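What follows is one structure encoded as C-alpha cells, with my remarks underneath.
Missing here: one protein chain of the complex. Every other protein chain is in place.
What follows is chain A.
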C-alpha cells in the first residue's frame, strides 16, 4: 500500500495523469503479499532472539568437544560457585523421561555416560549475564575417557554398538520385479553426497518463562510446536497441559526447528530457578546443535536396452544418520522409494541402510533422501546417454514416468505426473547467450568479479536433473490438521497451529478465507499449543492439510452465514455466491453485503483435514506409502574454467508440477529459494567433519550461495494439473527444486568437462581437465 502511495507521489510530481488505484490483490491465485513482509524488511518483526522478560537469566549449554567419549565424571562445583550463576543442570537434574527424539526416542537431554557426537549437550547453566553463563559452562569439569569415533558409515555395521539400540537404524531391502532381468548395456557408479547444513538465517533462540502452576512456557521458533511440547513435558515430568509453546517468528526453516539440545535445557533451567531464562545461540552453537542433511554413499548399477530404456536398477544406499536416529527412518524410506527417480523401471533391487556413527546427527532437511538419490540416478542417466551416444534429454524422455505407472514400491502413481512435459519445457527453452569477450563481461567468468577466469579456458555445459518428492508424512503417519475460522464485525480470524516458517501459510490462509467468505480483512492468530495440533511444518504439509482445514472451516462459516438468507428466499445455500463482499443469488434477485448478513453476529467453525491413509513399506520395500508426489525438471547451464576447476552456474531453467498456482509471487520465491539451496549443495555447502569434529562452524568456512553464486533462475513452465485428492489441487513446491537442482548442475559440469563428477559438492579438482 505504501508502494502505491509512493508511486502516486512520484507520478504526481511528474504531472502525469493520476494512476488508477490498483485493487489490492485478494483471494486464491493472486499475489497477495505477506502481512508481515514490511515488519520483516524493516527489522521490526520480533524473533525469539528479541524477546525480553523482566529479571531474565541467560542460559549457556556445555557441549561435548569429543565425538565419542566415556564420561568419567562431571563436576559442577566450580561453575555453581561462580558469582552470578543461578543454576547448573546435568543429566541428574532431568526429572522426566530419559530419552527423547523426533523420529525415535533415543537421545538423552544431557549425555550421562557416553557422548556420541561433537556438540552433544552435557550441562546447562543459567546466570545473570550471557558471558557469565558461558564462562560457568566452560568451568564445568568433565573428565572424559576418549574413545575411537566411528566416522565411516561403512564401518558402523561392524563396529561396537554406539548406542543400546544398535548401529543399524533402519534397513530396507526393496525387491521389485525380476532379479535376473538384464539389459544390453550396464553402467555403474559410486556417488557421495556431502553434509549440508540448513544454516537458518537466524540462529536458534528461545525464552522460557516459569508458570505459577509449576508449568513452563517456552517461546520458540518451533516448526512443530505440539511435538516439541510433548517431548518437553515428558522430559520435565509434567503433563502436556503444563507446558505451553508459543511460536515466535521463525527466522528461516528448511529443516526441523528448534534444536532440542538447547530448548529442553532452557525450560529445565526456568523450572529450576523460577526465573525467565533466555538463550541465543551463536552461529557456532547453531552449527553444532541442529541436524544436518544425511551424508550419503550410493552405489548404482543400471541395465538398459540398446534404445536407452532402463531395464533394471540395482542400488545400495547408505545414509549416515549420525549419532541419533532423528527422522533418518523417513529419509531412508524416501531415498529407497525414489531411488530410480521419476522413470519407469520394471525391475528394481534397492537396498538402503541408515546407520549410526559418531558424526553430528542428521535429520529432516527439505528434500531429504530424495535429493541424494536424484544426484545419483541422474548421473546414471548421463552415463547411459554417453554410452549409447544419445542426447541426455532424449534418454530421460524415453524413460519418464506418467500417471498410472508403478513405482518400485508397488505404489501406482495416481496424482498428475507430467514429467515428460516438464522435461520438454526446459529442454526447448532457448539457451542463454555466451558471454562476450569484453571487460564488461569479465565478471561473468567462473571465479566471479576480480577472479582469475580466462575466456580461453572456459567450457560451457548443459545438463538436466529431474526430481521427485513425496508430500506430507509417509508410511502411515497421521497427517491431521485442525483449524478454526471466526467472523466478527466483518473481520475474519484464522486460528490454526500451522507455523509460518516463511513458506507463506498465513498468506495462504488469508487467501482461502477471502475466497470462501468474501471478507477482505483476514487475520491469522499467532500459534501456540493451546490451539489444537496442526503437525510439523515440513514436506508441504500445511498447504495441504492446514490449508484444507482452513477451507473446510471457512465453508462451514459460510453455510452458517448463508443459511438464514437461503431459508428466507427459499433456495439452497449453493445457489448463493459471495464475491467482493457481496452476496448474490444465482438469479440476481437477492443482493446484499456480507456485513449486512453478518449483522453483528459472531460465527465460528472448526474443522479438520486428514488426507487418505498410507501404509508402511513392508519387508521388501513394498507399500502405498505416499499421499502424493511432486515433480520438477531443471536444465542447468554452467561455465567451467577447466584449468582451475571453478564453476559458475549461468542459468537454471525450471519447470515444475505445481497442481495449481495459489499465489504466483510466493510460488516464484519458493522455487527460487529451493533452487538456490540446491546450488549450494552442488558447489559449496559441505560441513566437513574430519574425525567426527565439525570444522569451521561459521558462515565464512561454510559457504552459502550469495547473489553472485546464484544463477539466473528462469521458471519456464508451471504445469497446473490439479491433484484431485489435494485441497485446491495444489502441490507442495518448496522441496522438489532442492532435489533436482544439484543433479542438474552436476550433469552440466559433466557435459562441460567430460569428467564423471561423482561427488557433491563438486570439488574444483573434479572439474579440471588435465591434458593426457
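A few comments on the model shown:
Operating definition for what follows: a contact is a pair of C-beta atoms (placed from the backbone, for glycine too) under 8 Å apart; a residue touches a chain by one contact, two chains touch by 3 or more; residues count from 1.
Heads up, the rule we're going with is that contacts and distances are computed from a predicted model.
Per UniProt, the protein behind the absent chain is "Dehydrogenase"; the candidates were "Ferrous iron transport protein B", "ABC transporter permease", "FeS cluster assembly protein SufD" or "Dehydrogenase".
Only one of A:359, A:546 or A:684 touches the chain withheld from this view, namely A:684.
Within the set A:54, A:180 or A:450, the residue that contacts the chain not displayed is A:450. Here the missing chain is touched by one residue of A:153, A:200 or A:705, and it is A:705. Taking the complete complex into account, residues 83-84, 127-129, 131-132, 134, 282-284, 446-452, 454, 457, 643-646, 648-649, 683-684, 698, 700, 703, 705-709, 763-765, 768, 770 of chain A touch the chain not shown.
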